[in-house]
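Left out: one protein chain. Kept in place: all the others.
Should a chain be cited, it is by its letter among A, B and C, assigned in written order, with residues numbered from 1 in that chain.
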Amino acid sequence: MTPNIAPKSIRDDLKNRARMLVACPDQPGIVAAVSRFLFEHGANIVQSDQYTIDPQGGMFYIRIEFDLDNLDGRREQLKSEFAKVADRFSMDWSINRAGRKKRLAIFVSKEDHALLELLWQWQAGDLEAEIAMVISNHNDLRGLVESFGIAYHHIPVTADTKAEAERRQLELVMGQVDAVVLARYMQIISPKFIEHFANRIINIHHSFLPAFVGGKPYAQAHNRGVKIIGATAHYVTEELDGGPIIEQDVQRVSHRDNVDDLKRIGRHIERIVLARAVSWHVEDRVIVHGNKTVVFN
Amino acid sequence: MTPNIAPKSIRDDLKNRARMLVACPDQPGIVAAVSRFLFEHGANIVQSDQYTIDPQGGMFYIRIEFDLDNLDGRREQLKSEFAKVADRFSMDWSINRAGRKKRLAIFVSKEDHALLELLWQWQAGDLEAEIAMVISNHNDLRGLVESFGIAYHHIPVTADTKAEAERRQLELVMGQVDAVVLARYMQIISPKFIEHFANRIINIHHSFLPAFVGGKPYAQAHNRGVKIIGATAHYVTEELDGGPIIEQDVQRVSHRDNVDDLKRIGRHIERIVLARAVSWHVEDRVIVHGNKTVVFN
Amino acid sequence: MTPNIAPKSIRDDLKNRARMLVACPDQPGIVAAVSRFLFEHGANIVQSDQYTIDPQGGMFYIRIEFDLDNLDGRREQLKSEFAKVADRFSMDWSINRAGRKKRLAIFVSKEDHALLELLWQWQAGDLEAEIAMVISNHNDLRGLVESFGIAYHHIPVTADTKAEAERRQLELVMGQVDAVVLARYMQIISPKFIEHFANRIINIHHSFLPAFVGGKPYAQAHNRGVKIIGATAHYVTEELDGGPIIEQDVQRVSHRDNVDDLKRIGRHIERIVLARAVSWHVEDRVIVHGNKTVVFN
Partner (left out) sequence: MTPNIAPKSIRDDLKNRARMLVACPDQPGIVAAVSRFLFEHGANIVQSDQYTIDPQGGMFYIRIEFDLDNLDGRREQLKSEFAKVADRFSMDWSINRAGRKKRLAIFVSKEDHALLELLWQWQAGDLEAEIAMVISNHNDLRGLVESFGIAYHHIPVTADTKAEAERRQLELVMGQVDAVVLARYMQIISPKFIEHFANRIINIHHSFLPAFVGGKPYAQAHNRGVKIIGATAHYVTEELDGGPIIEQDVQRVSHRDNVDDLKRIGRHIERIVLARAVSWHVEDRVIVHGNKTVVFN
């Protein structure tokens, strides 16, 4: 699960709030063991969500928000002690501070709508994240991004320079951000890059997947005569448009809508769906299992 | 377009209401010619909807509802006179009486939900159609159908008897119904049958097409981890699940929903989508162009 | 919370599944105490949902589904032992068997759509309840109800006979049903009747409350020119249309829809919203706090 990365931005009102994510094979006593551990360490459970794929031998997932006095001072010790509980149940787990905002790099090309929605929600305080930088293969959106006081890196990409460009991207983001958001970035990400950010690269695909995989999905949708179009936010894997889906939404269209209308309508769906997915990711609400997601929202 | 078929069921309050559908290459003066024709014959336009794919050389579609005194006595003459206007603009056209309900044959297998919705809406007066008969490859739903006073024909289908079964089906429906509704009928319809009812066989597919074409779409959807499922009503063509889409709708699902949950949720979407598509079809609101539909609703 | 009432209908596959509902003032250690109790008694938590209105001094609500071998034989003892935990935290609580379906009385007048949806979902196995009886102030729907094998009681209501009618209704339902569903029952329920079934009478109101309280809500909606209409399922309290809202849904309408169209569209919303609310109620997913509901769905 997501490692923590400096530098940090701390929300004071959430400075003692932590989020625990646990995944393990289901068996009796997990909730009891975890909640007893938290109680004995003085934590108060504020919110918990839990999901078992199959009570007979399936996986068990839990997300707990708890308050703990002096969280910052005690988190390392808490984690080292929880490791014993985790061992007993073969848990994959993390404990993150809610008050420490995750850091994002946003990748864009020329279209601004998905980026703008993230910037606007961030500025309005609706997106609990730090936007550490924007990286683009074009220079078009520099002015916009810099007007928000955010660093803009222009790294052109051509067939010849692709490997070098990605090396420069990695240099910028490695150790600096928790997740990468592809806000209509029109380049394929290499397997090597993906490996560094497994389940931490969020892409917005401009169709209701798995319908209309690949290029020009609105033209495909228009050609098929669908009555509803959609957008899909998913984690990026090596399979094109095939990664775990985080969120989807749709809107009704009609025969009156041509491809340009679909694009216009679609832009609104894209920005809302991507913003939701990013919010849920940074709030530790998304757990990946296999090629699917559990979303505790 | 749909021929009229006896016997007839007439709604008295709509006995002078007609619906004109026209499709032709766009050019100036079509609306003027049609509306002038109607005015000079004493008709009053109550509702009109119109759509041009492309003002420069595209197709033009119009649906007009009009009232005409003594429609029944004057319809044949009206049609023979309109033929001259139609010729001038190379129109494909029809004039149907709104008061004469279209007759339907509903094909089902064992699942009752889509059938029941049609029966319920028909009984409630929400579906402007006559349900002439139900044909099934199983006997399970006979009691239900007959309790509504509707004829039930059990025509078993096996690999060996498929051709013969279809011959019997055609015997029952030819000249007796205006359209065929596949309300979860789990058999492939042959090209020959389709030819007899071109753009008049409505199927409900239990997914958001073109995602999840073919069998077990809910299992496919669960496997892909989608966050929204849907259903699609379309006209049946030789291409499996590939015909013109009439209507689609969707509902949100989550990681908590297993395949059975998706089926249960899906049943509700299926019956609503199919009922809407059938309603629009029998009210002459659907025009097929190429592999798409214009729906004036 | 809802008492259990004989006779019983047991789902065999859920015979060892229990549902615990707890409401109490929030304080640290509640989850730990409850989950430890369950673990030490051999129960396996399958699903849990929890909600705290305010971590500082608010109310805490939890719903836990757990499996326990030989639930039937051990439930009474489990309850008497849990009472000690409950006392410590001042809990209002219940432990219900998931396998024992709740029994419902459905009250109707002349409109059948909301009733039919419940009957259909019940027959399809989608509604986890027993429909013990239907009570109506009219005789119109007797044939329909009896065709489902369900008892139909015709109790006419006039201004003069209202008190006597309610006495007969109470005689039929007291000790026989867990909840009462008003499926478009067009009579006011008296405070005395409500008292016997506090938070156990579910009504469907044919508008998006609190808009259009009282009579003829579709006429009110048409008059106001709204672009969306809705329906609201709520628990019945003494305040007309003012009880805790369980579920609402809406649909888009337009200027083309007259009052009859709104009623027709509304019927579809009403039956879906009521069926959802009843499902959630019988699955112990709804907790009333003050004049609101917590719905764990």
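One rule holds in what follows: a contact is a pair of C-beta atoms (placed from the backbone, for glycine too) under 8 Å apart; a residue touches a chain by one contact, two chains touch by 3 or more.
As the structure is a computational prediction, the values presented were derived from the model and not from experiment.
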What are the shown chains in contact with the chain that isn't displayed? A, B, C
Looking at the whole complex, which of C:29, C:99 or C:230 touches the chain that is not displayed? C:230
Which of C:37, C:51, C:152 or C:197 sits in contact with the chain that's absent? C:51
Residue among B:36, B:110 or B:216 touching the omitted chain: B:36
Determine and list the subunit C residues touching the chain excluded from the picture. 51, 208-212, 224-228, 230, 244-250, 254-256, 291-295
Applying the definition given at the start, please give the residues of subunit B touching the unseen chain. 26-33, 35-36, 38-40, 42-52, 55, 67
Please output the residues of subunit A touching the missing chain, sorted low to high. 112-113, 116, 120, 124, 126, 147, 264, 267-268, 272
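The working rule: only the chains that are shown with their structure count from here on.
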In terms of CA centres, which chain lies closest to the overall middle? C
For subunit A versus subunit C, which are copies of one sequence, does the interface use mostly the same residue numbers on each side, meaning over half shared, or is it different? same
Could you please state the distance in Å, as a whole number, between where the Cα atoms of subunit A are centred and where those of subunit B are centred? 43
Indicate the whole-number Å distance between the mean C-alpha point of subunit A and the mean C-alpha point of subunit C. 37
Scan subunit B for residues touching two or more other chains and write them down. none
